[in-house]
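Note that this complex is displayed minus one protein chain, with the remaining chains in position.
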């Protein structure tokens, strides 16, 4: 059956390429449709992921005191209100301070632990890895209750130190996990090469290992920062009137009143997080570090 | 469009009675840079054709265009006379053995081999028979229930071949299938692969960067460079009569004598003057000659043959600057007066380092490539 057109093509030589063009186009369209069919569910899920945050950002521009969506008229008045408010300013300062403390703590502890687990050779290595990651396996309410009870005994409830320690417990596993991935991909011959050139262990760690772990450390630091910046589950219980972080203030505001100023501060918080991530992503591929 | 049936007898194809795969005016490239430009290439039925070239020469693109993974920007590929240019890979009926074998890790050896047969809805009983037959063909009868990762590299390679052959493809494409094996195994697999191909009479297209592999396996070799076919010929012709300087240098070792003719068969390369043994182009014309190292004979001044040998053929004098035993021969380098260097591969042990030597060769061993650069420039 295919012989006749083949012979015809052979007879007409080069010109035979012409009849295949519409068919090729048809296939391209079909292939395109297939790709759209495959991409459509993904697009819908991405929309689902982005929807509540987009809605929030748009609601924050409401000119009136209602959270109606879509807003009937737009203004930035709620942003002015939030940024001018003494209460939010205190919370913003506290959240900022906590981010710095938590990132420094977890990056240092997490990097060392992940390096030890991924590259060390000692008995119980796997147990240490499991222990360092175990806070991820424990439901958040349980960590919250245990820290609340523990801090009550130590007088750490409603203190900055208490929040710093609590956030660090929650954020540490994220750092350990991302750095562990980097450390596992580290070529051990590079460290041996440095040692063969006369570098001592500390110098090897400082000049070869740490720079090579940087993508993992940065990714972990971003996660630690974002975790601290958004932590509510534990913070809601161990914070108090003097130590209200931004998300906890949002949390209590949302429970009692719905007004666009909360949407405005939420949008600011969200933008700050996305900005941090996009900037860090330029230096290291977070998507690969996960 | 009917899918090509591998068992169908050959129709009368366009380009000669033996044409199996015909490539016409094929071009492919990413964003303007052309990585492949093949005006015409015909693969004969039942032949073992190697596509040989350095990395980046376009051989992988050519293979992927044949397999259907690269859409050519222009041109036509037909198999058994049927145009397959727009046919997706899974309807082309070709087989492909991957460089990393690409065995499905979640299937057993038998599961891997049966995969293509299940797709074709081959009956269970026949399927089992054909899987056993394919495994027998590659000498892995007892391995049906193993997982790929329980096999050695050589065994994995055999499974990949068996898997591709089980569907009885029209053409088997092989993408550097031996490059992940150690040297000894590679030589053994070469023999096995060639025997298998001759026994089955299947058309094989073998992509490689290893000239020795291409020479020892192929009926014909297509030497690719910069996306173009530089030469398509039998291994012997490619080696003895390379069509270009690139082919001469890439296939086997070659002394390239690139200079200006001085008349009377004398070539001047910078300050070096040597007798080529050829009547040579006329005085003042540029000339490029190639000379295989194993065709060069070395003579010390004392042992200079007095016979006619001294008079005919080419010769150049110099000092032996390097010598090394390489197993089946000696490799040496002669520093010619004037700065040029000539490599030689001899069975006799060369004189000690620093000896004054004369390198000699027969006129018929000189490969004249003078026209090749002009052709490139055109």
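Per-chain residue numbering starts at 1, and chain names A and B are given in the order in which the chains are listed.
Here, a contact is a pair of C-beta atoms (placed from the backbone, for glycine too) under 8 Å apart; a residue touches a chain by one contact, two chains touch by 3 or more.
Quick note on the criterion: contacts and distances are computed from a predicted model.
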{"item": "Among \"ABC transporter permease\", \"Pyridoxal 5'-phosphate synthase subunit PdxT\", \"Acyl-CoA dehydrogenase family protein\" or \"Ring-1,2-phenylacetyl-CoA epoxidase subunit PaaA\", the UniProt name of the subunit that does not appear here", "value": "\"ABC transporter permease\""}
{"item": "Neighbouring shown chains of the undisplayed chain, as defined at the top", "value": "A, B"}
{"item": "Full-complex contact with the absent chain, from A:128, A:160, A:195 or A:212", "value": "A:128"}
{"item": "Residue among A:90, A:104, A:148 or A:186 that touches the chain left out of view", "value": "A:148"}
{"item": "For chain B, the residues touching the chain missing from this view", "value": "67-69, 88-91, 93-96, 98, 100, 102-106, 108, 115-116, 119-120, 146-147, 149-150, 163-164, 167"}
{"item": "Absent-chain interface as seen on chain A, which is shown", "value": "34, 38-39, 41-42, 45-46, 48-53, 55-56, 59, 66-70, 108-110, 112-113, 115-117, 119-123, 128, 131-132, 134-143, 145-150, 153, 165-166, 168-169, 172, 176, 200-202, 223, 226, 229-233, 236-237, 246-248, 250-251, 254-255, 258, 262-263, 266, 269-270, 273-274, 276-278, 281, 285-287, 290"}
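One rule holds for everything that comes next: only the chains that are shown with their structure count from here on.
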{"item": "Rounded Å distance between chain A and chain B, as computed from the means of their C-alpha atoms", "value": "51"}
